[in-house]
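To start, I am sharing the structure in question, which I have written as structure tokens.
Other chains dropped; remaining ones untouched in position.
To keep things simple, chains are lettered A and B as they appear, and every chain counts its residues starting from 1.
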Amino acid sequence: MCRWLAYAGTPIHLDELIYKPAHSLIDQSRHARLGVETTNGDGAGIGWYPDERYATTPEPEPAVFRAIGPAWSDRNLHELSRCVRSPLFFAHIRASTGAAVQQTNCHPFRHHNWLWMHNGAINGFSTVKRELAMAVDPALYADIEGSTDSELMFYLALSLGLEDDVPGAVERMIGLVESAAERHGVPDAMQMTVAVADGARLWAFRYSTERHSRSLFYSTDIDTLRALHPEIGVLRVVSPDTRLVVSEPLGDLTGAWNEVPECSYGLVQPGEDEMRSEMHPLTPVAP
Amino acid sequence: MCRWLAYAGTPIHLDELIYKPAHSLIDQSRHARLGVETTNGDGAGIGWYPDERYATTPEPEPAVFRAIGPAWSDRNLHELSRCVRSPLFFAHIRASTGAAVQQTNCHPFRHHNWLWMHNGAINGFSTVKRELAMAVDPALYADIEGSTDSELMFYLALSLGLEDDVPGAVERMIGLVESAAERHGVPDAMQMTVAVADGARLWAFRYSTERHSRSLFYSTDIDTLRALHPEIGVLRVVSPDTRLVVSEPLGDLTGAWNEVPECSYGLVQPGEDEMRSEMHPLTPVAP
């Protein structure tokens, strides 16, 4: 089932979000509140883009750390989170919906400069898996390393133009999955919250065929939060365009969290931000 | 924190208890009800004595399988449980109280023909650890492979005569631990349910310094259960001296489970059984 968080903004240490909050991702690995399972102990992963001020190459790939042990006991995850600082990163804790517990089934998935992570499932996946796999661009097929629906969704989106048009590709991917499921008599095909990043921008999607999607929240914009909570010092040092997107709120700070509406997506980018209450609708496009 | 189960009686496949019951040990690895934590995902282990009818050596050592992944996703554990049949076995799922997640910190612990497992903790363990380690028989010290209080308690008991007098050794071990804790100003030193087996007999202990011990139950004797539940076929094929001891009941069968009283222990052995409501009192013996 899974829980995840994505951050974009002023570079911070990963542990500020993964470990320190009252209901951090680590706490959610054992006591998730809004998910299908309270335990998310089938592996964890982080992906982070380097701090631009220290980058040594023009367009570096994001780095990824993935491990099959539960997040709460992963010392290496803790070490990394303490010493890595990043302006754009993903963190994910996994609860398997059937696929094996292995490193290649942990999120985030990476393809060149792209990161992808997912909470949810494709209903009746084993029934439609072959058809979906065959729809992946032949040039990309052999890059699929694991056996999850999550990774397959990523490769379908890549095949359907993710690198040029993220929302469009995701809409086409959903449409393809729902279409295949329908032909195989599988109801409620898609259940997903998804985060995508290319190194500069971050998209967050919330959608389900049954219109009852896994939880997803985004943080209130910094200026508003500063006014609401002058007592919180860190709000003064992060840039105004800093944003978090999370499966469930990391704490109880009043006014800090906003639900991403059903069947919609938002975009976070430096400066101009499109993550606000009137988000973009998500409309699947059948093949 | 942990949960465990011990079985003695007619040889059965391990999965009959570890996997099949409604509230099996596998279910308890994610949804324990009577423990400190609902999640017990810091490793798992089983120890089993061979089916005597097929034994190839006179007094074989029990076999042990221990792994650091959570029990719920351990395929090897499932495979073994399906194909191993044993008349006397231990199964344990771990929730660490501080010590590292590693195979040598999983239970059960083995020494020659002896098996030992534990739920609970020694309070202020890091404060008293050295003194306790020094009290272990020098000839045994280097056999200690892990860093848990559980394993150290086992080696203390071995040093204090476990192989000749199990209850006495456990009482002396508790006394030694409480005495050391007192000298270091540590309150409520001991918290434990412990199972011990030598290949023929099984002892179960429930004790805590604060007299508020971790949960422990034993199964009602078979003859009584048969009368209570004629509808349950398996009760007719197991021997009358068959007995289970569990951290928490594996299901809701009326009259099947009995709480082990505070500060007491019971003994299960072929034929004559000393596991009944008026159990033996457990009295720590200070050094």
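As a convention for this text, a contact is a pair of C-beta atoms (placed from the backbone, for glycine too) under 8 Å apart; a residue touches a chain by one contact, two chains touch by 3 or more.
From a predicted model like this one, the values you see are computed outputs, not experimental measurements.
Here 2 identical chains are displayed in place, and the whole complex they belong to in this file is assembled from 4 copies in total.
Here, only the chains that are shown with their structure count from here on.
Superposition on CA atoms relates subunit A and subunit B by a rotation of 180 degrees, given as a multiple of 5. For the pair subunit A and subunit B, the distance between mean C-alpha positions equals 42 Å.
Residue ranges of subunit A in contact with subunit B, taken from their complex: 30, 37-39, 41-42, 68-70, 72-73, 96, 101.
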